[in-house]
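Working notes, structure below.
One chain of protein is taken out of this complex; the other chains stay put.
Chain naming follows the written order as A, B and C, and within any one chain the residues start at number 1.
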Amino acid sequence: MAERLLTTSKAIAEAIAQEMERDERVFVMGEDVGAYGGIFGATEGLLEKFGPERVMDTPISEMGFIGAGVGAAIEGMRPVVELMFVDFFGAAMDQIYNHMAKIHYMSGGRVNVPMVLMTAIGGGYSDAAQHSQCLYGLFAHVPGLKIVVPSTPYDAKGLMIQAIRDEDPVMYFFHKGVMGLGWMTPNPRATGPVPEEPYTVPFGQAAVRREGTDLTILTLSLMVHRSLDAAEKLAEEGISAEVIDLRTLVPLDRETIVESVKKTHRVMIVDEDYKSFGMSGELATIVVEEALDYLDAPPKRLAVPDTPIPYSRPMEQFVIPSVDRIAEAARELVTS
Amino acid sequence: MAERLLTTSKAIAEAIAQEMERDERVFVMGEDVGAYGGIFGATEGLLEKFGPERVMDTPISEMGFIGAGVGAAIEGMRPVVELMFVDFFGAAMDQIYNHMAKIHYMSGGRVNVPMVLMTAIGGGYSDAAQHSQCLYGLFAHVPGLKIVVPSTPYDAKGLMIQAIRDEDPVMYFFHKGVMGLGWMTPNPRATGPVPEEPYTVPFGQAAVRREGTDLTILTLSLMVHRSLDAAEKLAEEGISAEVIDLRTLVPLDRETIVESVKKTHRVMIVDEDYKSFGMSGELATIVVEEALDYLDAPPKRLAVPDTPIPYSRPMEQFVIPSVDRIAEAARELVTS
Amino acid sequence: MALSKEQLLDMYRMLVKIRTFEERVGEIYYEGKLPAFDIAAGPIPGEMHLYTGQEAVATGVCAHLRPDDPVTSTHRPHGHLIAKGVDLKAMMAEIFGKKTGLCKGKGGHMHLFDPTLHFGCGGIVGGGIPHAVGAALAIKKRGEDRVAVSFFGEGAANIGAFHESLNLAAIWNLPVVFVVEDNLYAISVPKSKSTAVRSNAERGVAYGIPGVQVDGQDVIAVYEAAGEAIDRARRGGGPSIIEAICYRFRGHFEGDAEKYLPPGEKEKWRQKDPIHILGNQLKQQGWLSDEEAAAIQDEMTALVREAEMFARESPYPAPEEALEDVFVNL
Partner (left out) sequence: MALSKEQLLDMYRMLVKIRTFEERVGEIYYEGKLPAFDIAAGPIPGEMHLYTGQEAVATGVCAHLRPDDPVTSTHRPHGHLIAKGVDLKAMMAEIFGKKTGLCKGKGGHMHLFDPTLHFGCGGIVGGGIPHAVGAALAIKKRGEDRVAVSFFGEGAANIGAFHESLNLAAIWNLPVVFVVEDNLYAISVPKSKSTAVRSNAERGVAYGIPGVQVDGQDVIAVYEAAGEAIDRARRGGGPSIIEAICYRFRGHFEGDAEKYLPPGEKEKWRQKDPIHILGNQLKQQGWLSDEEAAAIQDEMTALVREAEMFARESPYPAPEEALEDVFVNL
């Protein structure tokens, strides 16, 4: 039978729909998740299927409705809440990190907060400093949140179902550039095979997207695609890059990372989040802690160079890692 | 002449008072900064000296008054705003990182936001998960904020004066345990010599608090004191630890860090913030990027092990680095 | 709906229970901390916000609540949790940081959770208000007749979460009652300097919900206002806001020098002690003798003493237990 192809956004919407069918406790809430279908399509079709009681448009009150999600989860519901852009987290951070993330711990494990907070990340289309950030590194820093960052339609569905069934609070970050939206710069890998039946992708298991021997690229989300494109180029030049898609940052699959680096002896981290005090430093440190003797060169980092995201195209393309700059950095790394 | 001794909290209050005298544009606002004098004494005596127009108690409205600080700074004032505990940043984060930090950049450098946001950090006295965090690593991750974390009364004054005179937004983190408060566990180094006249301590210059040859300890804030106490113990055992007080994370004094590690060949980061995706990984990575060949062992990290801060004393003391655990980790490092 | 003797005596007992608990915690708190006060020392370390003086609010409201009615509280939570019916032993053990505590020692005085009572609280001002809205949303989705109650201070009514929560509750017509305890201060900042209107009850206008201000020292007044609001919510009539004017007798937290208080203010309010007010009414009615009052006090003292002994004798958690309970599964 021919494989069924879906975009990532449709895969997410399907995952939520299937869980809503399976479990009455699941409901969706957020800005424009109803008639609009979610600005990035993650809830498209849900209002029509489930009605406004289970697919709730909210006022612009992120602290209020994310906090209400926490309260509803404590009372036994399974809210899937959308924060339209991750950039808006500042309007709700108290509920996210002091409550959603900590109540299980503070209660000595007696209260669960089984809630999914999904949000759009990423730039590259001139949406500037307040609508283009990734920030998964920031959320991974504070304890109590599972951090999920899919890159493919298949994973997007399986990780969303896992997230909804998970007993812990999950932050689910979808990159606008992997959603397969008609109005974003086309990304052929944003459409891919997605089984119709529900399935889960477990947390804490990275995927080796391409095997290689000369260097390991650790990355996630849209940067998986750019790294694979760069690896293609590099292959033509005789450089063999292994590309690892981390899929979740918390829990983190250290084993796959360390195994790969022990094989290739060189590692590069490609990250669309800000460079300093974030993901790239953490991954580099883990590699050094666990495989220092295997390294032929210091870990290399390619990330947003600690500037806000500028609006104008030449500047924006300069700060966000591109296929060319990934390839160039990889070349530098293998010859160092 | 005998040196004048002040506690850190009095040094901070004096710095603010002197700047208020020098510059009419400087004013203070925050919760309980007036009659109460600031919960941690950072504004003690200011109301009496300057009156309620310049020392303003605010309602509990962190988004509102921090945002008002931004607006006042743009209009040419020099607000010193207190966020009572850093743990409450979630109620105001949008104003901090999307506005205070980014407006200068987004305006193409045409608008300045010369504002100081000071806040209390740290645990160790059973204030539990929502009142004990450090989080400087989280703020250092987002671009546009200068990150100042003093450990001594002398630095506290000089860095505060620098912060107020600085044209950029500054986040100033004082640890409750270095303030020299009568009601906190005594810390003899929380009282120290402080010149009466105004002076500045420049940003981006770490201080070597103790010279050593066997390992470098990179740290800041209260952990400087604990590391010095640990170094004392270690010295008795013949281990010579160099202790570096970073003082500011943004800008960061890479040179002093790298020079020290090139000398000692071993580095340990002692951090009261959460371990993963934060300061400890960043510093370890910088060392590896710039001095891999000098390292005799992987960098070691001692930090809060990715748990919220528990209330009960035995658990809390277990997660926050102690003098004994610093010494123990140092021993492990030098023998590895 | 005139209150019966039994109802009034139950409330009287609750007032005394809360007071006795709080005053005893206030004593124990200073153990090991003096002569040089060290906040980290003693059997009860950390900050301590006691509810003494405000007992009528928790008591009058919670008298209408069932165990399965969700309640969210604040940094000053003891009164609400006791009025909700908590086991004092587990509560006291938590405040002592013991393994037998409600939260195995992880939460402490400001972070008390009792899922059997649908009770939660926390140290972030305004943090609990949206949770009550979410609990009410869950209730409405399931068609249950439970009601959520959120307690918070007049200081909290100035934070954004208050506004967002009241608006959500109103547009969704949720079964939730917002109880503002106006004890005149947020730490040192008086309401007159922090709140643009005299009464938060008036702020109901901004959400189209009923608001009422009551004398929070008078448990009967609280009981009546709360009854109306809670009944309305239970019958699907939507949210309400109640502001209860009260006073904290012990300062914001233990150690507060209260430099900000106008002279004589506290003494004046001490005259309006909720226990005396109800006690006098009961005595005038002939429903409470001095001996009966003393017996109630003795009973509560014994209960609190028992909780204290349990807490003292319980073991501390092992240090490594700190690593547990971050996630349900990882």
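The definition used in the following text is that a contact is a pair of C-beta atoms (placed from the backbone, for glycine too) under 8 Å apart; a residue touches a chain by one contact, two chains touch by 3 or more.
The structure presented is a predicted model; accordingly, all values stated were derived computationally and were not measured.
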Exercise. Over the full complex, note down every shown chain the hidden chain is touching.
Key: A, B, C
Quiz prompt | Touching the absent chain when the full complex is considered, from B:Ala42, B:Val55, B:Ala72 or B:Leu333 | solution = B:Ala72
Quiz prompt | Among C:Leu65, C:Ala148 or C:Ala170, residue touching the chain not depicted | solution = C:Ala170
Quiz prompt | Residue among B:Ser107, B:Thr213 or B:Ser336 touching the omitted chain | solution = B:Ser107
Exercise. Have a look at B:Lys10, B:His99, B:His225 or B:Lys300 and name the one touching the chain we're not showing.
Key: B:His99
Quiz prompt | In chain C, positions touching the absent partner | solution = 158-164, 166-167, 170-171, 193-197, 202-203, 205-209
Quiz item: If you put the missing chain back, which residues of chain B would it touch?
Solution: 27, 53, 58-59, 61, 63-77, 79, 94-95, 98-99, 103-112, 143-144, 146, 166-168, 204, 251
Quiz item: Contacts of chain A with the missing chain: which residues?
Solution: 31-32, 34-36, 39, 57-64, 87-88, 90-91, 124-131, 182-186, 305-308, 310-319
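FYI, only the chains that are shown with their structure count from here on.
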Practice problem: State the chain with the largest centre-to-centre distance from chain C, centres being mean CA positions. | Solution: A
Practice problem: Calculate how many whole Å lie between the centre of chain B and the centre of chain C, each centre taken as the average of the chain's C-alpha atoms. | Solution: 35
Quiz item: Centre to centre, by mean C-alpha position, how many angstrom separate chain A and chain B?
Solution: 31
Exercise. Using mean C-alpha positions as chain centres, tell me how far chain A is from chain C in Å, no decimals.
Key: 40
Quiz item: Tell me, which residues of chain C touch at least two other chains?
Solution: 101, 103, 105-107, 111, 122, 124, 160-161, 326
Quiz prompt | chain A: positions in contact with at least two other chains | solution = 63, 94-95, 98, 105-106, 143-144
